[in-house]
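Note that one protein chain is taken out, while the other chains of the complex remain in position.
Showing chain A:
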Amino acid sequence: MAILGVGVDIVHIPRIAALLQRRGSRLASRILSREELSQWESLPPSDVSRQVRFLAVRWGIKEAAYKAMYPTVRPTWKELAYRGLSEGNACTKPALVYHPVAGTDNSRIGPIHLSVSHDGEYVFASVTIEILG
């Protein structure tokens, strides 16, 4: 197994909270894929901390994925979709799906592995991508 790249990202959750407070849900519409956005819209509006965590995790994972893929490809926010533990079979790992827009040469992007960790005000994300061919 050859590795295309490794990327990590650390997110200070209060920054996401502050941005959400200042700019409303623009961050969500800017970085979430279509499927993530529909999950986002189904989050209880009263549960702000869950909304903030949702965005912080996806921000961190996508940043980490960008670092892992760069410069072979430069993914954009909505080409990446995170599927967490609670969404589907409980016996699977969380997954990151890459759906490049038409015309992107993604022939070298192999399986994507990721891990996310939380502690207090921080989210940490790590993404490792295998190389194909």
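Simple rule for what comes next: contacts are C-beta pairs under 8 Å (C-beta built on N, C-alpha and C of every residue); 3 or more make two chains touch, one makes a residue touch a chain; residues count from 1.
Just so we're on the same page, contacts and distances are computed from a predicted model.
Undergrad: Just to verify: the chain that's not displayed, which of "Acyl carrier protein", "IBH1 transcription factor", "AP-2 complex subunit alpha-1" or "TBC1 domain family member 15" does UniProt list as its protein name?
TA: This omitted chain is identified in its UniProt record as "Acyl carrier protein".
Undergrad: Considering the whole complex, which of A:W77, A:Y98 or A:F124 touches the chain not shown?
TA: Of the candidates A:W77, A:Y98 or A:F124, A:W77 is in touch with the missing chain.
Undergrad: List the chain A residues touching the unshown chain?
TA: So the residues of chain A touching the missing chain come out as 10-12, 14-16, 18-19, 22-23, 26-27, 30-31, 59, 62-63, 66-67, 70, 74-78, 121.
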